[in-house]
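Every protein chain of the complex appears in place save one, which is left out.
Order as written gives the chain letters A and B; numbering starts at 1 within each chain.
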Amino acid sequence: MGVSLSKLTEKTDIWPWLLLAPLGVYMLIFFVVPLADVAIMSFVEPKVSFANYQKVLTGALYQRVFLNTFLTAAFVTLCCLAVGYPLAYLMAHSKPRTAMLILLLVTMSFWTSFLVRTYAWMVLLGNNGPLIAFLQMIGIEQPPQLLFTRFSSTLAMVHILAPYMIMNIYSVMKKIDPALIRSAESLGAKGWSLFRHVYLPLTAPGIANGSVLVFVICLGFYVTPVLLGSPREQMIAGLIGHQVDEFLAFGLGSAMAMVLLVITLVILTIYHRRFGLDKLWG
Amino acid sequence: MTSHLQLSDITKTYGHFTALDNVSLSVDKGEFVTFLGPSGSGKTTTLMIIAGFEKASGGSVKVGGQSISQLAPHERNIGIVFQNYALFPHKTAVENVYFPLQMRGVGRAQGLRQAEDMLSLVGLKGFGHRHPKELSGGQQQRVALARALVFEPSLLLLDEPLGALDKNLREQMQIEIKRIQRSLGVTTIFVTHDQSEAMSMSDRIVVFEKGRIEQAAAPLDIYHRPQTSFVAAFIGESNLIPATITNAAARTAENPTLGGLDYSGTEVLSNGQKVTLLVRPEHIKLSRNPIEGRRNVRMTVETIVNYGDNALVIGRAGDLPMRVRVLGADVVIIKEGEECCVSWMRDSVFVITR
Partner (left out) sequence: MNTFMRWTGFIVVLFIAAPLVIVVPMSFSNASSLQFPPPGYWLGYYRAYFTDMDWLVPTWNSILIATATTVLTMLLVVPATFALVRHKFRGKGIADVMMLMPLAVPHIVMAVGYYSYFGDLGLVHSHFGVILAHTCLSVPIAFLVLSANLKGFDRNLERAAQSLGAGPAKTFIHITLPILRPGLIISSLFAFIQSFDETVVAIFISGRDAETLPRKMFDSIRQEADPVIAVISTLLFFIVLIGIAAPYFASALRSRAPKPSRPAGAH
């Protein structure tokens, strides 16, 4: 008891600051400053004004891209949930060996570079790929273009982000005391009502965690939409990259980046207030 | 005997909270002293100050006449056994015991031999190659003890070391620790909140409460002659009867409910003084009818808790709660809800003035 008390009231000594200083200075120079650079550029490139923001917030193209990004992120999150929840359930309620194999699979997927996974979807959905071949086999003469569409990029993003959802929900499901379900059953809950009133609320924290994570990552997703998506339906990250890389429009790109950053931080701040950020990636 | 460990006016404050308030104590060489008290009473804080993990706000700690207050923990040469043993998980039992010798520059071959000898002493011959997680709770306890003793510390501190063990093992370890402590003659301070542990192991018990020492005395003195009502209530079971001295010369007092009461002891008291009288439950005689030649008190029985060989009868004499310990065979004479007589000898009544 005395020990914990002493920690609380320990005199501010210099040690923690000495230990933190190298990292603090480093992050200041190589994280805060570049970020501030983005913020500054959004106001001063090419000249000092709010023009960039005016363009980004009112221009039809940009509004459409932001809306598209939001809808895609929301849809991907929903799909991840639809895909992830049953799988997490299967993992949490299977025999240990089955659960282990699925866990291995999900972990594999998680750790496999998303470039590799993006490439795999290119193969699967390509014009000479198995899915088109399958469609032709069942009699569809002119199968639709699958690759480089909203469909292909969404599907790949769901596949890439699903492990985040699965892991979050699974870790919550695993901790549910089976006695709780049994006692609910003994009190007369069964089937849908057992799920709706007992199981679902118990797994809600996992769903919230997973959804926030997937949504936020999806908002800023660059690689997969650029490689697999339709060039006409860009997402915001792709457009930022395009502006900066192709047109060297740093001001406009930075303004969009700032809007993306602010939206992301707002979502995470709300989340942090309620649950604490460290839980999210835990 | 000269005092080996000397605590003088140890004070410890955290902001406005006083954890230790002028704690002074001297411990003789080879003595086994137990710090007993409820959690938060300051016993562990005192131990941590002796070990050097906490800095006292005031006062001094001396070992063998030398002040150690300014020494870092590793310079103090004090052995400690923690409640969770704190065995190093990456070292085997014998490497754990060798560690303090290694720190003192003893060569590996000789140090390991010495460590093996120490393990034999605590009854773990042949277990040296095992890692802590391959040992049972009791075995880990012995390794921790061996590790704390192998470097011949000037003092051995035990911080609730038996708390994690089950009851049987606990009793076995109590005997074992006493045996080892006696055979090495090491001055020992043992912290516990378990009074029976304190009773059975100690040369002297120091009762802590709210950062102060309530009483420091031999176990039987603590039990039979508690100096404060806290000690009386904390150690064993007790009936505490508030009373006023009516005749100090004749050693009689009075309680509003029970009437006149006799007490024993040699304390100098004055008439009209408010005191507390202590009667241990096992010193009370329970009977259906009044016993001739004693002061009898009528008690209504409320609950009888049967322990087999004995029973605890809980009742009420007027508004005063009473607890009576009776032999298991005697409990048949009364039933819950009945009224009976309780009485006691004058010699069983002790006066507590604080």
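Quick note on the criterion: a contact is a pair of C-beta atoms (placed from the backbone, for glycine too) under 8 Å apart; a residue touches a chain by one contact, two chains touch by 3 or more.
What you see is a predicted model, and the numbers here were worked out from it, not measured in a lab.
Colleague: So one chain is hidden, and I want to know which residue out of A:L57, A:L78 or A:V223 touches that hidden chain in the complete assembly.
Modeller: Checking the options A:L57, A:L78 or A:V223, the one contacting the hidden chain is A:V223.
Colleague: Using the document's definition of touch, tell me which of A:L57, A:M122 or A:I176 contacts the absent chain.
Modeller: A:M122
Colleague: Can you list where subunit B touches the absent chain?
Modeller: 51-53, 72-74, 76-80, 82, 84, 86-90, 99-100, 103-104, 123, 127, 129-130, 134, 136-139, 142, 147-148, 151, 169, 172
Colleague: With the missing chain put back, which residues of subunit A would touch it? List them for me.
Modeller: Considering the whole complex, subunit A reaches the absent chain at 7-8, 10, 12-13, 15-20, 22-24, 26-27, 30-31, 33-35, 37-38, 41, 83-84, 86-87, 89-91, 93, 102, 104-109, 111-124, 126, 128-130, 133, 159, 162-163, 191-192, 194-195, 216, 219-220, 222-223, 226-227, 237, 240-241, 244-245, 250, 253-254, 257-258, 260-261, 264-265, 268, 272, 277-278, 281-282.
Everything below uses one rule, namely that only the chains that are shown with their structure count from here on.
Colleague: Quick one: subunit A and subunit B, Cα centre-to-centre, how many Å?
Modeller: Result: the chain centres lie 58 Å from each other.
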